[in-house]
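Complex shown without one protein chain; remaining protein chains in place.
All chains are identified by letter, namely A and B, in their written order; residue positions are counted from 1 within each chain.
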Amino acid sequence: MNAIDAKKATGIGASVRRKEDFRFITGNGHYTDDINRAGQAHAFFVRSPHAHATIDAIDFADAMAAPGVLCVLTGKDVAADGLGGLICGWMVHSKDGSPMKTGAHPVLALTHVRYVGHHVAVVIAQTAAQAKDAAELVNVSYGELASVTAVGDAQAPGAAQVHAEAPRNTSFEWELGDKAATEAAFRNAARVVSMDITNNRLIPNAMEPRAAIGEYDKGSGVYTLHTTSQNPHVARLVLSAFIGVAPENKLRVIAPDVGGGFGSKIFIYAEETVCVWASKKVGRPVKWVAERSESFVSDAHGRDHQTHAELALDANGKMLGLRVKTIANLGAHLQLFSASVPTYLYATLLSGQYDLPAIYCEVDGVLTHTAPVDAYRGAGRPEATYVIERLVETAAREIGMDPAEFRRKNFIRKFPHQTPVIMAYDTGDFDASLTEACRLIDYANFPARKREAEARGMRRGIGFSTYIEACGIAPSAAVGSLGAGVGLWESAEVRVNPTGSVEVMTGSHSHGQGHETTFAQLVSDRLGIAIENVEIVHGDTDKVQFGMGTYGSRSGAVGMSAIQVALDKVITKARKIAAHVLEAGEGDIVFEDGRFSVAGTDRGMAFAELALQAYTGHKFPTSEIEPGLKESAFYDPTNFTFPAGCHIAEVEVDPATGIVRVVKFVAVDDFGNVINPMIVEGQVHGGVAQGIGQALLENAVYDPDTGQLLSGSFMDYCMPRADDLPSFDVGMTVTPAPSNPLGLKGCGEAGAIGSPPAIINAITDALGIRDIAMPVTPERAWRAANGL
Amino acid sequence: MTVVAMQVNGKQVSVDVEPRTLLVHYLRENLQLTGTHVGCDTTQCGACVVHVDGKAVKSCSVLAVQAAGSQVRTIEGLADGDKLHPVQAAFKEHHGLQCGFCTPGMIMTAVDMLRRIPKPDEATIRHELEGNFCRCTGYHNIVKAIKAASEVL
Partner (left out) sequence: MYQFEYHRPRTLDEVTALLARLESPKILAGGMTLLATMKQRLAAPSDLIDLQDIKDIAGISVDAKNVTIGAMTRHHDVASSKDVAKAIPALAYLAGRIGDPLVRHRGTIGGSIANNDPSADYPAACLGLGATIVTNSREIAADDYFRGMFETALKENEIIVRIVFPIPVQAAYQKFPNPASRYAMVGTFIAKTSAGVRVAVTGAGPGVFRMTAMEAALAKNFTAASIDGINAPTEEMLQDMHASSEYRAALVSVMAKRAVAAMLG
């Protein structure tokens, strides 16, 4: 294949079949649990059966005597070794300027347990079964205490307190926006639409449970951690700088194949910390693999908001202002991003796609005796979208305007647009995606479909969601000013080998997103080389110098942009070398379709030939140009990116049983430029499935009296199955992002952000009701349909 | 401990294991066939599906001793040398996988499905996938891949 054909087949915009697939479809992937180290021992964690209790004593003599047991470690051992606690990497301040409040978060609970599943001790044994057998013999004396789990109960007078440091279980009382301007908007309103909105608690449930293997090499003093991480470098930084389990230069973190993350594998948890720490203590590698029932109680959960929201309109249906008060459940401890999710990733998106002159939002972050709550696919933006899109649809109905027209009337149409809540939208065409989505779903003929369904005894409804989100989470100075503890750039290193093949070291991490393909497409396209000759290397702190990892749909906009910048540097240097080799002025060197040539002549050389020249150093002055061809970049974008789009759902509700069937689902998204449409559509499918899951099926439920997680297995936590979902109709519109060189916006979360309100808007339309709580279980729909 | 012998991917194997050893652990830990995964502990997710005597089962809910004397086929034994099974090829062609963790179980289920129902329609495929969870793909492209495979098988 020549360079031009290669570019068409595997360059930017081609639906290249994935390079990573072969190993996964043949069973040759290497997930953490597939890795075994010589002499490894196995860890099993003793977890709290109580939501809240004092730890009065731990007797592990029987466990120590059990077959195969090497040691039992508790919070006292952690404290004795001086390990720091687990951290929250984002500082949020309350209205009064005080910093967020929370208690210490030791790696193993020391004096108190604060949620069911809280880590109390670890048993390390020769085999996993022996460790689990012995864990049952660890006798913990608990002093049971009252607990509080529901977000709405946390601040009630007399509620059980999670941490003495946070009175009223309130970590922060935060605000954003112009309160006075918003009050004025409401005073001038012709109509106010208000709603109480709950965003149900979810459990991420990546199909691969978390796992870790810690290993200590006595000779070098180097620790190696294999772990199911979305961001191994951040894990290394936190483990060394904050927890202090090993110096950064003596800790290698490897995130091999990772089976999905959805946010839950961003965070640095107790288990991997213990595996690293204990590996030195027992002198053997220590492996831990979560059972699914452990994932349920101890992976960070998502969402869990209770909100009161009001929208002010003038007499013509023009939006004047938005007022929102949200209580967000943070769980028992703040995790890595916990504080940012219901604040800066939430309230900053409350303007939606609308020209809203005034917004004021208050958020109380509350602590409860539940598993920590942190980023889950969308992280704050689904919650914001749900609030605004439920309000907008309801407002349209109440003023008797078509919901599409009401949106059009209020869309932002000029860019850049500064919202009242920090964000400066740089580009978009909201009307375009709405119009395309209406066309795809055949909106005009919906009434006929509704009539036809009614004849079958079914209630059919249609619901819109025109969402906007912010991805990339950047630039670093901006996120720093909002409280982030780190910069949010990305790094890349492009290594050209003497034979012209290329390795790219990226700080992004792929756990399903297909980076090994899309990133290679960019390189293939820019350098004009076959995609087979490009290797994407990620997930190993020894190979990649530093990186911020993959979350917030940032790998394209930030991670690939870093590669793009590094490629620019490679080409710049290569052009200099080419000028010498081809004996021409640098300005006359043209690089096109994988070939350096002298403009206007037939003199030239292929990229591979140039690469060899770069390494031989025979034909250019190495005093001026260093030999070799390897460049790196740390890329910090100039703004967030703003993916936006329109989702429309059509549902049918069986009033006799309450079963809701999603009969049509259209998603039209503007992700800016697209590298691999097949992969982007796949991201939309998966996100929409999770959004439909939230709307119809999934719910993390704690017993209000005992604090037990009632939905603690797949028997009770309803995962979306193939027969719960329709095939999706995915379309795209494009306005390239101006804030990064590739014009990418990000596509990983949009599906989960846009879809829940579309579903609920469709159900409320079908049933002619104002509101219904997520998830719309058959019973909830049945009650609503029958006025019960 | 008890000696458990069976045929796995056409090869006779024999390992001394505890009776409580599940087939999935026998495959993963004793035979290093790590393509078969464990995604739950309640017999629901289907990441562990293998074929025992020609039928797809959840290997997390079968004891290795129960499978003694059986013919077991795992994802590693599906391709014919370098030639992918049509279902494997279809998963790649139609982007029926993302993180890849559910994929071996999904493919083994699909192969079994197409053995029993050679030309399933979309609704049948979705119903037949009741025992397999995927968190990445929303099933859209898995359904598409199985449909496509059914047309070439």
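In the analysis below, a residue touches a chain if its C-beta (ideal position, glycine included) is under 8 Å from a C-beta of that chain, and two chains touch if they have at least 3 such contacts.
The structure presented is a predicted model; accordingly, all values stated were derived computationally and were not measured.
Engineer: Touch as defined at the start, partner being the missing chain; which of B:A56, B:A89 or B:C134 qualifies?
Structural biologist: Once the missing chain is taken into account, the touching residue is B:A56.
Engineer: For the chain left out of this view, which of B:Q7, B:N30 or B:T43 touches it?
Structural biologist: That would be B:T43, which touches the missing chain.
Engineer: Even though one chain is hidden, which residues of subunit A still touch it in the full complex?
Structural biologist: Interface with the chain not displayed, on the subunit A side: 129, 133, 136, 293, 656-658, 697, 701, 710-711, 714-719, 724, 777-779, 782-783, 788.
Engineer: Of the residues in subunit B, which ones touch the absent chain?
Structural biologist: The missing chain touches subunit B at positions 2, 18-20, 22, 41-44, 46, 49, 52, 55-58, 60-63, 65-66, 68, 109, 112-113, 116, 128, 130-132.
FYI, only the chains that are shown with their structure count from here on.
Engineer: What is the distance, in whole Å, between the centres of subunit A and subunit B, each centre taken as the mean of its C-alpha atoms?
Structural biologist: About 29 Å, centre to centre.
Engineer: With touch defined as at the start, can you tell me which subunit B residues reach subunit A in the complex?
Structural biologist: 18, 20, 28-29, 33-42, 44-45, 47, 74-76, 78-79, 84, 88, 91-93, 95, 97-104, 107, 122-123, 125-127, 129-130, 132-144
Engineer: In the complex formed with subunit B, which residues of subunit A make contact?
Structural biologist: It is residues 17-18, 20-31, 33-34, 36, 129, 205-209, 257-260, 262, 289, 291-293, 511-514, 678-679, 681-682, 685-690, 713-715, 719-723, 725, 727-728, 751 of subunit A that touch subunit B.
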